[in-house]
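Inspection log for the structure reproduced underneath, given as structure tokens.
Complex shown without one protein chain; remaining protein chains in place.
Then we have chain A:
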Amino acid sequence: MSETFTKGMARNIYFGGSVFFFLVFLALTYHSEQTFPERSNEAAITESVVRGKLVWEQNNCIGCHTLLGEGAYFAPELGNVYVRRGGEAGFKPYLHAWLKAQPLGVPGRRAMPQFNLSEDEVNDLADFLKWTSQINTNDWPPNKEG
């Protein structure tokens, strides 16, 4: 680099640039905060949804599955599983039956552990996944296979 561009100038760009863009980032975060209630349908977060999120977390579901595309890539996306597996009429019974049937025990197939969840916990988890499927995700995933 040329001699006219000094270390001091480089340092000022670093300080000034980082501080400026971090302030922009904070402003954008403020904007995001304003939109979360509507985009995530915050009014629909019931106590059951909150408990369901805890069930999701305390069984480390993210260790195999993705949720809105984030997580492990070993098992199916669950952000839209409510839509994929029965919706309003069918999802809850489906989830109960599916979790009870684990592990399927098919030789060589990826196996899901038996988590021994109570009926209430499965209901909460279903409510959490239903609420999650209704977040405005800019139309992601591209199709219902997730």
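Everything below uses one rule, namely that a contact is a pair of C-beta atoms (placed from the backbone, for glycine too) under 8 Å apart; a residue touches a chain by one contact, two chains touch by 3 or more; residues count from 1.
The working rule: contacts and distances are computed from a predicted model.
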Name of the absent chain as recorded in UniProt (options "ABC transporter permease", "Menaquinone-cytochrome c oxidoreductase", "Protein LplC" or "Nitric oxide reductase subunit B"): "Nitric oxide reductase subunit B"
Contact set of chain A toward the excluded chain (per top definition): 1, 5-7, 10-11, 13-14, 17-18, 21-22, 24-25, 28-29, 31-33, 35-36, 39-40, 42, 45, 49-50, 53-54, 56-64, 66-77, 103, 106-111, 113, 115, 131-132, 135-138, 140-146
